[in-house]
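All protein chains but one are shown at their positions in the complex.
Labels for the chains are A, B and C, by order of writing; each one numbers its residues from 1.
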Amino acid sequence: MTEQPLEPPAVVRSLYAELVVTDLDRARWFWVDLLGLVVEHEGEGRLFLRGYDELTHHNLVLREGPEPAADRLAFRVASPVDLERAERFFSARGCRTRRVPAGRVPGLGDAVRVQDPLGFVVEFVHQVQTVERLHQRYDLRRGAEISRLDHFNIVVPDVPRAFAHYDSLGFRCSETIEDDDHLYAAWMYRKQTVHDIAFTSGAGPRLHHIGFFTHEAAQVLRICDVLGSLHQEHHIERGPGRHGVSNAFYVYLRDPDGHRLELYTSDYYTGDPDHPVLRWNVQDPRRRDFWGNAVIESWYREATAVRGLDGQIQPAVEAKLDESAARVGADGLGTRPAQE
Amino acid sequence: MTEQPLEPPAVVRSLYAELVVTDLDRARWFWVDLLGLVVEHEGEGRLFLRGYDELTHHNLVLREGPEPAADRLAFRVASPVDLERAERFFSARGCRTRRVPAGRVPGLGDAVRVQDPLGFVVEFVHQVQTVERLHQRYDLRRGAEISRLDHFNIVVPDVPRAFAHYDSLGFRCSETIEDDDHLYAAWMYRKQTVHDIAFTSGAGPRLHHIGFFTHEAAQVLRICDVLGSLHQEHHIERGPGRHGVSNAFYVYLRDPDGHRLELYTSDYYTGDPDHPVLRWNVQDPRRRDFWGNAVIESWYREATAVRGLDGQIQPAVEAKLDESAARVGADGLGTRPAQE
Amino acid sequence: MTEQPLEPPAVVRSLYAELVVTDLDRARWFWVDLLGLVVEHEGEGRLFLRGYDELTHHNLVLREGPEPAADRLAFRVASPVDLERAERFFSARGCRTRRVPAGRVPGLGDAVRVQDPLGFVVEFVHQVQTVERLHQRYDLRRGAEISRLDHFNIVVPDVPRAFAHYDSLGFRCSETIEDDDHLYAAWMYRKQTVHDIAFTSGAGPRLHHIGFFTHEAAQVLRICDVLGSLHQEHHIERGPGRHGVSNAFYVYLRDPDGHRLELYTSDYYTGDPDHPVLRWNVQDPRRRDFWGNAVIESWYREATAVRGLDGQIQPAVEAKLDESAARVGADGLGTRPAQE
Partner (left out) sequence: MTEQPLEPPAVVRSLYAELVVTDLDRARWFWVDLLGLVVEHEGEGRLFLRGYDELTHHNLVLREGPEPAADRLAFRVASPVDLERAERFFSARGCRTRRVPAGRVPGLGDAVRVQDPLGFVVEFVHQVQTVERLHQRYDLRRGAEISRLDHFNIVVPDVPRAFAHYDSLGFRCSETIEDDDHLYAAWMYRKQTVHDIAFTSGAGPRLHHIGFFTHEAAQVLRICDVLGSLHQEHHIERGPGRHGVSNAFYVYLRDPDGHRLELYTSDYYTGDPDHPVLRWNVQDPRRRDFWGNAVIESWYREATAVRGLDGQIQPAVEAKLDESAARVGADGLGTRPAQE
């Protein structure tokens, strides 16, 4: 029975993130007016947003604050008892944990927050208020027509360590970028898609991006066209393109505070019990863009600072391993034109 | 402990179907040359086919025989012990069961076949040979570019009974067609999509169709264009269109023996623990086609006979409930032009 | 020199239609709010609408009146002198003609209206006010995202006569439906597309539909999804589908007064000097739908009455030739479910 306290919480999927933005009106323009996320609730300097296919109260909370940051990432768990499992699991690892009573975050039941071994505040929650699903309200769709949250991508200085942590949490691995000696990146999942969480090597802990799912590539192209129409094309950072890893069609955008999101579609089912890991060599120019288009340098370098459980920005530790350096002379990092 | 024998096998998903076709060459022309399914193996009068995203050996077996029939439907289970659970579960219901040793069906490990209470032969298998995944071999894609098996749809004379059976097998319900008094149809799933199995009311047991997943609507349109090009448009039975139920974009085709398949894309994630049932009223003209296009009469009336464990065609029992009759005068069944 | 008065006006393309609607607010809901046509001007019981790619003032005028009708169809001509050519050309055929001074129709210069030998009021105009082109305002697009007017389709009791008339007007023929003895339908053009005008055999003169161009099939599918969302799917009459004739992807909608429009995309270039006629046999089930889907009966039977130059509804003369009858037993006319 000595192992039982370490039984991890049964994570269902990535549920929502809370981002700190410096101007809530401007953030609303970007995430709601432009991208088309649905406002489920607002108040006290916060906006609660979700995709059209979602039945859960929110996928994203935007909170106004003094400097851009990621406040926390949240996963949904399978049952109420998983909250206790989460507390025990992280306490046993020497992590601080905190109970958040039901209703403290609108739309959510009891939750447990922890500052995980990687330095991120992660919330576990089971009960989520069910809201009206708008998946057949084509009349309401606009912008990127986001269906649902798909995944989080975090920047960590030690990818193998992050991998081991999420492996112990019961996540399975779908794809990696590696070479004979190193693991540069990994994609891990609980729901039956390519990932709920992925790791990018770099100074961390930082949040690389939040991934949202759309149903078809057309929606990825359309939001780029809309941004061009409004002369807001500088919000497009990288893409659109086809990923090697995941095979998804994608684009990366930056919000007015520099928070990065990905629009992501057409990955694949991973629910079979023996689903194998697909390993990409770091030298394969198709791993990050299947068409061989150069990765934009800012995409490797820039990310969102994260807050600790105390609300303070966490210092970032430099990575020893640099995927982009492994490709210098070969990957030929691209650049976006300066913003005008 | 008396209940333990009734613990159902943990089904992962719908895995494959075996169909009897009267001319294997002609079936190959339809399923391989035209639709583009990948041939993994052939021999002894059989073809083993799969979609481009699949890692499993096959999604469809075509076997040459004297008359068209469905030989069996197969589900994958989570672990080897689920085979024993399947035996106990069905034996306790008075169903005949049979062990199939590993390798008897190419690509599969040990399996258990049962003739279930609804009259269908259903196979449960855990171990499946992993094969090369072709999801990024865009150079090989042709026809409908089928990604993977999505679901089975069966015709049963008593939908509530079929619902109860699959409910006891641990399937969850995503959507229904009903009215105050009756359940006309239901969609049930194990993997995190709208369904692995669905029930159509009618004379049964019969197989209504096999559903295959494609990544985008464009692939559904393209196979119709190809069929028109070859003056084989009579293989198109119904659609393309948008379903009300599932919100999927679809078309129904008939193979040279009249076996029906659906090409199906863009349904939604159902993996949340409290995922609710979406109930359509039988009077809503959008339930079967969101655009209100009439259902083709043959779609309600025709289906594939099924074989029992003894290899004999099972007699079909008439249904007391007729969804299309519930709509007479309103649904206005459409017709396809006669084949020329 | 005796023939010179009969030189036809040099038609550039189909420009706009004026429809009489019985409730302008309801028509506005359909054409503007739902389909997304751009309002360029309104007043005096009229709405002037156009597509996003257009530089011309309007493609459609909706005028409120006591009963649904088509008031006139308008073609643009290459130069001011073509107005005189139009007057002479039609006067020589015994047709009534009328000058309309510049500005009488907002956005238009001098125009000539004639009641043509087929019974339709046709307007010829050269000068059109240039307005802001919105082709790169993706932020404004909605509904069917109509780009421009593509063509008119008229119902005439004598297709060969209509063909001869438009041939004398300098139109070229791209495609026909015929058999050894009869011409059932024809598509004729001036701009370099499949048609500016087409003829459907039936009681006429009546207007069958107005065709609007969209850039991709996705926009045709989307408006159907929007109509389903709003439970307005009864406005969808036929399709979506792929035409045999023209190879275009299409859907036919009916407005609240029953006026029919087509959304139409992906036909082909016809500008080569020796562009040949593509002839479809009336027995080919792919001619009207390349996928062999049945033509809806109302599509053959119903059409919009047309007004004469005197503003009176023109009596319709029955056709002797019935394309749908030529196909009875074979074409198997389909039906839409009754509207609920």
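Remarks
One rule holds in what follows: contacts are C-beta pairs under 8 Å (C-beta built on N, C-alpha and C of every residue); 3 or more make two chains touch, one makes a residue touch a chain.
Because the structure is a prediction, the values reported are computed rather than measured.
Check C:Thr56, C:Asn153, C:Thr176 or C:Gln314 against the missing chain and you find that the one touching it is C:Thr56. When the full complex is taken into account, the listed residue touching the unshown chain is A:Cys224, out of A:Ile210, A:Cys224 or A:Val245. Considering the full assembly, A:Gly292 is the residue among A:Pro80, A:Pro276 or A:Gly292 that touches the omitted chain. Where chain A meets the omitted chain, the residues involved are 217-218, 221, 224-225, 227-228, 231, 233-234, 236, 240, 242, 244, 249, 283, 285-286, 290-294, 327, 329-332, 334-338, 340.
For chain B, the residues in touch with the chain missing from this view are 136-140, 142, 218, 222, 225-226, 228-230.
Listed here are the chain C residues that touch the chain not shown: 12-13, 53, 55-56, 76, 78-79, 126, 128, 130, 133, 135-136, 147-148, 191-192, 215-217, 244, 247, 266, 268-269, 271-276, 278, 290.
We adopt the following convention: only the chains that are shown with their structure count from here on.
Centrality by C-alpha centroid: the chain sitting nearest the overall protein C-alpha mean is B.
Mean C-alpha position of chain A lies 50 Å from that of chain C.
If you average the Cα atoms of chain A and of chain B, the two centres end up 35 Å apart. Mean C-alpha position of chain B lies 43 Å from that of chain C. Listed for chain A are residues 136, 216, each touching two or more other chains.
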